[in-house]
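My structure is below; once you've seen it, I'll send some questions.
One chain of protein is taken out of this complex; the other chains stay put.
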Amino acid sequence: MESLFFYLFAALAVVCGILMVANPFSRNPVTSAMFMVLTMISLAGVFVLLHAYFLAAVQILVYAGAVMVLFLFVIMLLNLKEEEKRKPGWVRMGFGLVSAGLFAALLLRSVAAARNAPLETAAATVDGGVKPLGLLLFTEYPLPFEIMSILLLVGMVGVVVLSKKELK
Amino acid sequence: MNYGELLKLLAPESILALTLLLVLGADATFLSGRAPGLRRAVAASLTVAGCMGAIYWIFFFPIHGHLFSGVLVVDPLTQVTKQVLLLLTAATALLTLETAFTPHVGEYFGLQLLATLGFLFMVSSEDILTIFVALELASLSLYMLASFAKGNLASAEAGLKYFLYGGLASAFLLFGFSLLYGLTGETLLAKIAAKITTTPRDPLLVVAISMVLTGLGFKIAAVPFQLWAPDVYEGAPTPSAALIASGSKLASFFLLEKMMTIGLSSAVGSGAFHALAAGWVPMLAMLAGLSLIVGNLTALAQTSVKRLLAYSAIAHAGYALLGVIANSSQGFVALLFYVMTYGFTVLGAFGVVAVVERQTGSDRLEAFAGLSRRSPVLAGVLFVCLLSLAGIPPLAGFFGKFYLFAAILRAGAPSLGILWLVILAIALSAVSLFYYLQVLKQAFVREAPLELPFSVKPSTQLVLILLALCVILFGCAPDLLVSKLLLALKAAAPGLVF
Partner (left out) sequence: MVVAMGLEQMDQYAPVLMMALVAIAASGGMLAASVIAGKRGHRPAIKDTAYECGMIPIGSNSARFAVKFYLVAMLFILFDIETVFLYPWAVVYKDMLTTNASLILGGMISFMAILAVGFAYILKKGALNWRE
């Protein structure tokens, strides 16, 4: 049952991801954004299957909700309609294909290796509910938590400086 | 483990954070609407006072300890590095007084402090989660600093390019980190290393290493991840470029060295010519070779001095990588000496460029014509800094390179296989002299059409002279810094006998 859902959500995430960047039917950026929402939601499903319940909820609240609003605002702000078709140069295309191919080969090899001998990946030691996560965050990782507040401060200062109209 | 302990170990960072709040607060409240000159002076003095306060704190209250078994590491080595980082920021803040490109004074100095906070956290953590958050803190602040001259198209382009490439690099780094975590189930570097030896060598590990190197390669501007550097150095406001070139470089190299020698100590490999073995050393050797070639040869064709410094920075990343490749404590010390002195040197060079740019409106080579008569002090500083970058004895740059070569040759002594990289570095070092001399020729030989003397702020003069003196001092007596670094490294990692 669980693996069935995993394949469902994973396939959905991959298909929506492809449709987001290379949709053959529509080149409207809003459509891409909507497929991005679907990708995020399917990823949230995968997180649930991994017992990362809090992460799944946050994924939907923050990414599928707030971040997507931002994406749509940018699309409206720039008044984008149809994305222009670009013709990539041969050299660039070649470089891209070669590096992507090499990478894909490496990944395939590691997948093949994992088939023969299942990876000894350490299974998650804590459950991904809110409480274990909170305990972990506040007993072992309070430092990154504090740094996060400073990071958010950078965001605030940056937003105000870069997008506020200059006062005359 | 309680909060007081955490705060005690984080005292320098806390001082810096308080300074930051003070700078932002003062500028937004009782200084708002005042003359920009006054606001700049207040913000700069607060920034410098904060940095100096943190340095004094580290100096007079040397406290060491590990919290959360490595999430926070405070040892002599990180403390020395932090002091140098704080010095670089203080100098940058004083050089910022030369420029007047933005009405958002408090934010500009505040972001410099925020970037520095990011550097400090990068230096003092051995945990990939914390490292990533710290790196993002530094990067976000630097993106903002690069695009700070909003009205200037070049600055906007610089900021956007830096941000887009940087975002991609961060994504790679995060992916690499998550693979490392997936392979080992640990976030602490030492524990990751312990787990990697027990699992058989895995292609996924190669993917993880190459992704981590992509992310960190971007931060140190090594070829082929250097595309952002020339545009950012040229377009960004000069103090921002100076901070990116000095502080960011030092923190990133420190992080890279720790990541490689602690976290991936069991996946070293070999870059020797006839004994290639998979691992991070051959990957870094490739990056170093490419950076040396591309950086030095492209710099020959530049007419903008900031762009020239960008390509020279790429080449210097290549030299510094030799220290990481050496994979020994000697290499670590050589690397730190090199990157620290490089920070002072490049800050001096950027300071001169900032003054010349403000007075002539350009950073082309021609703008430097007649500098020796228009401002002998600036010309002298430029002379010292550029010759040190070229590696002329008895300046710091020469000994930096010398230690690097010595470290790598000693580390590779059994096979001498890595010799090809050293030969390449020495040959290209000679090439680099040519483009540095091009600038000096303009400054000392050529005549400007109208040789009015430059007016330089006393604070700028003081900082530039101090930086140049540092370069000369560490050139004449490199042992002052090297012995300190060696002692610190021994105290920091007594078990770390490479």
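Labels A and B are assigned to the chains in the order they are written; within every chain, residues are numbered from 1.
Here is the rule we use: a contact is a pair of C-beta atoms (placed from the backbone, for glycine too) under 8 Å apart; a residue touches a chain by one contact, two chains touch by 3 or more.
Note that the coordinates shown come from a computational prediction; the quantities given were computed from them, not determined experimentally.
Listed residues B:Leu6, B:Ile262 or B:Leu409: the one in touch with the omitted chain is B:Leu6. Annotation: of A:Met76, A:Met93 or A:Ala112, A:Met76 touches the absent chain (contact as defined above).
Residues 1-4, 6-7, 17, 21, 24-25, 28-29 of subunit B touch the missing chain (whole complex, contact as defined above). Residues 2, 48-49, 51, 53-54, 58, 61-62, 66-67, 69-70, 73-74, 76-77, 79, 81, 127, 129-135, 137-139, 142, 145-146, 148-150, 152-153, 155-157, 159-160, 163-165, 167 are the ones on subunit A that touch the missing chain.
By our rule, only the chains that are shown with their structure count from here on.
Computed from the mean C-alpha positions, the centre of subunit A lies at a distance of 30 Å from the centre of subunit B.
Residues of subunit A that touch subunit B in their complex: 103, 106-107, 109-110, 113-114, 117, 119-125, 139-144, 147-148, 150-151, 153-155, 157-158, 160-162, 166. If you check the complex, the residues on subunit B that touch subunit A are 1, 6, 10, 17, 24, 67-68, 71-72, 103-104, 107, 110-111, 114, 117, 121, 125, 127, 129-130, 133-134, 136-137, 140-141, 143-144, 147-148, 150, 182-186, 195, 199-200, 202-204, 206-207, 210.
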